[in-house]
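As you look at this complex, bear in mind that one protein chain is not there, while each of the others sits in place.
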Amino acid sequence: MLVIPCPFCGPREEVEFACGGEAGPPRPADPGALDDAAWTAWLWGRVNRKGPQVETWWHQAGCGRWFLVARDTRDDRVLAAWPIGAPAPAGLGLAEPGP
Amino acid sequence: MRQPFRLATGGRIDRSRPIEVRLDGERLQGFQGDTLASAILARGIRLVGRSFKRHRPRGILTAGPEEPNALLRVERGPGRVDPNARATLVELVPGLSASTQNAWPSLRHDLAGLFDRAAAFLPAGFYYKTFFRPGWAWYRLFEPAIRRLAGLGRAPETADPDRYLHRHVHCDLLVVGGGPAGLRAAGLAARAGARVILADERPAPGGGLLDTGTAGPRIEGLPAAAWLERLLGELEGAGELVRLSRTTVEALHPSGHALLLERVADHLQEPDPRLPRERLWQVRPRAVLLATGRLERPLLFPDNDRPGILLAGAARAYLAGQAVLVGRDLVVAAFDDSAYAAALELAAAGARVHALVDPRGEPGPLAGAAEAAGLRLLSRWAPVGSEGGPGLRAVRLAPLDRTGRPDGRRERTIPCDALLVAGGWTPAVQLWAQAGGGLAWDPAAAAFLPTRGPSWLRIAGAAAGARTLAEALAQADRATAELLAGLGLAPPPAEPLPAIEEPVPAPSTPPWALPETWRRDPKSTFVDFQNDVSVADIELAVREGFALPEHAKRWTTAGMATDQGKTSAPATLALLAAAAGRPIEELAPTTMRPPWTPVSFGALAGVHRGDLFRPIRTAPLHAWAAARGAVFEDVGNWKRPTAFPRPGESLEAAAAREARAVRTGVGLFDASTLGAFDVQGPDAATFLDRIWTIDVAGLPVGRCRYGLVLKDDGTVLDDGVVCRLAPNRFLLSTTTGGAARLYAWLERWAQTEWPNLRVWITPVAEGRAVIAVQGPRSRLLLRRAASGVDLSPEAFPHMAWRDGKIAGVAARIFRVSFTGETAFELHVPASRAEEVIDTLLRLGPDLEPTPYGLEAMHLLRLEKGYILVGHETDGTVTPRDLGLERLLAPGKDFVGKRSLDLAEHRRPDRPRLVGLLPLDPTALPAVGGQLVERAEPGAPPLGRVSSAGRSPTLGRTIALGLVRGDRARPGERLTVFAADRPPLEVELCAPCFLDPEGVRLRG
Partner (left out) sequence: MARISALARLDPAALASAGPDPLVLREVPFEARLSLRGDEALLAAALEAVGLGPAPGIGAVARAGERRALRLGPDRLVLLDRPGEEVVLEARLGPLVAERGGALVDLTEAMTTLSLDGPQAAVRATLAEGCPLDLHARAFPPGRSAASLYGKVPVWLEAVEARAGRLRVELQVDRSLALHLARHLALAGREFGFRLES
């Protein structure tokens, strides 16, 4: 079981959380302006990175907040967690910034 | 004499407490402190089982968890059965009954022993090439026979009556292993102020030191046992130290999480009935020190598996622990110096050591002591075979020439009743590897030793390759200091290492270093005892192309038994390397996975079985419904009434009666379990407009609107009603089963996509009971109980809400209907629900208010063609498919809207919701049945039946289904095709069978 370092509650056992999967780009402001290919690319496309990946996690049984987590998909190591809207910590080896 | 191999004195048993148990029905005596294995050996019994595949006679090999042969069925009472229990770990308790396994009709005369004669036809992997022909024979002949013969042990057939618990605990340092290194580390850390947990799998700490006797080390002038006692005394009050005995660390995960299995009660004669049988500790340590010790290796030579051949260290353990001699006439094969200590100790205890063979050119420091004790040392000799039937009678020895080959002409046969083998030691690094630590081959140690690991993990002592006690203690000191520094704790004052007198062992000769010893009969030279894998099997694997360790393991099953290769893995790897012509450093040990030893299902489940398997939720009116004879069903984790059958009434008849009552009179339904969410904030309407398909901003206060929530791919996620309580406050209702999912959905959008919106969502289903009063007489009934609210249709239209009082209890009343009849949903405080519903029943007996359940509700909504999420929707269905375009508000974006315009969702063959009328009005279509043109094999499916029922109002069967849009014409005839049912012709119609204008609703 992983330990998830909730930015608000501190480190807690994985069982208190739900994982929201890979954190992608924000929802397009005007979906109507996108063609089918661009829309479905946003809807279903995922990077699926082998390495540090940014994910959304929900502290379901705790404070109830969603936040961002960098996790290395190679060895399941949790690297860092930060609130939505805050910048990702430096030096994590992330390819591109999260939302 | 009952215990011919028991010495009169010595050991750590309590001779004042004799214990009698049963073995295969016969009485077996022992003492407090015995294991089943030591009692068996004391009695002189050597045959304890038959091997898995070839049914060869087998005896006890070890004294610990690595035991591959002595797997017995142990019964401690009704329902308390453990098949495949290792006799070396079962502590003797009165009333225990053990039976040997895998032999018929008896252990001594096992019919399947014939398999051993046919060994040539049963090499590893033989089943990949056999049993294919003739084809009919598999199901009728081979499979039934294999099922009877395969497997080891018999599963219990009665429920386990014992209780099991978990315990979560956090600590600074987890020390695994209570041997000298572990004890030293735990003491240091506790004195430094750390919260320490020390877990040891044996009944008392001491580790390898417990298994030494007169030839063991002397520490500070004391024999090991005395020094241990002093050390344990010092640990008392050392700080915050939790010392767990009989506790195995089964798993150490890369995140640091550790699972410990504590055996609480099995060893107790009369355990406190309140105690659990086992406790699974879930430990979250900040640092871990592994002091897990080492495992001894057996030797490789033909017939090396005969009962009477034991590991030398095990023989010492039985002598020191239980005063049991494993034999009276011994031969000792010392590929490692520790065997000399075994020979000396057993000889001093009265055994006759007829030969002490050592294949190494230069024997180690104890050779002199051995000769001084009168033991005959055969230097540069090795065992090449064993003799005897089901029990060792003699060992064949041969001298080795300069190239290491045994000289067959000078072979000697020495009669004996036990052969002690010492093939060297393998550090127990399984937990280290589980946690992600690295391993590398060390030629000097002839073992894989730990290299680099996670920063919070260290390994010390024999497990790290230490060869002496002094080395082990020094490693423990160093590792503990490093971990304490990592924890930010100052190290305790330095403690000098104790003065130790011990021989420094010479290098071992690993058993695979003498390949010529098995050349004569590789098929009978066993590597993995439990799964009957021989040297020949390993070589065959390489010839067949399975040369990589992970492949060879699975193909031969070496290392896959319950002992997980504890005594066989290094030899397997070495043999693979030799057969493939590669150095062993190039091969990696196979992945080591938890658990370290078998774990009972009960321990893993803990309290979560039976009633507590999942959190069953009961609604406020549950007891009330039960008292009225309700039959319940599970909806998610909730219990909901299916129907309220009268005595002698079937569920179907009850549902029909209840539905009729709703259509003609008034019915009462518990809708408390439906999801309900309070959505508040200045941006509540904006938020909801982005989530729901309907117009929310334009909904007036006091009104309700039915709508859909879509996923962004356009499919229906859930449906429900949005009610406006105030300009910035809404109440959402959703399905029972979808409530948790929808809450996660709402919070996720609000927090991750639109965190700038000021809106807060709170689930509110729990606090209120929802009593739905439905039917043409519902208003009549309510008027008698209501106050403070005008219930007339002009003042209180359909799809609106009002506050009032029912039976004097504050209620918020919603006019929403899932039955198509005039309906009032009463939301009252949960604690007063019974009061309210009892009052309604009391005030309206002439109206015959009828409680109804889910079956009736299904029939009623089916007659109206109302969709039920999870029936008409399946995660692929869109609003247009359901004919619910009217619920898609124009002029605003909402989640799912863009996808509705995808080409995929505009195809003419998209499914379309239709009504189905069976041509035979009594025939009930199967839900999930396929709709086809004609019932013939290969007919393309045109749709499926999503709901079906016998309509009491219409007096006939009706159904809903989803049919390809280009075939979904009213009047079209299709056939329902379902497995094991006759085909059923249906006619398509509009998906509403009653009052399509909704006149009854608005009444």
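We call the chains A and B, going by the order they appear; numbering starts again at 1 in every chain.
Please note the rule applied: contacts are C-beta pairs under 8 Å (C-beta built on N, C-alpha and C of every residue); 3 or more make two chains touch, one makes a residue touch a chain.
Worth saying up front: this structure is predicted, and the values here are computed from it rather than measured.
Only one of B:E236, B:D272 or B:D980 touches the absent chain when the whole complex is considered: B:D272.
One of B:P161, B:P682 or B:P996 touches the chain omitted from the figure, and that residue is B:P682. For the chain missing from the display, the contacting residue among B:M560, B:A744, B:A830 or B:A935 is B:A830, taking the whole complex into account.
In the full complex, subunit A makes contact with the omitted chain through residues 8-9, 12-13, 15-16, 59-65.
Residue-level contact of subunit B with the missing chain is found at 163, 165-170, 195, 272, 274-276, 282, 284, 606-608, 611-612, 614-620, 623, 638, 678, 680-682, 728, 758, 760-762, 764-768, 829-835, 838.
The rule we apply is simple: only the chains that are shown with their structure count from here on.
Here the CA centre of subunit A is 28 Å from the CA centre of subunit B. Note for the complex: subunit B touches subunit A at residues 253-257, 282, 284, 436, 712-713, 744, 747-748, 751-753, 755, 893, 897-899, 902-903. Only residues 1-3, 13, 18, 20, 23, 26-27, 30-32, 34, 36, 39-40, 43-44, 56, 58, 60, 64-66, 75-78, 84-85, 99 of subunit A touch subunit B when the two sit together in their complex.
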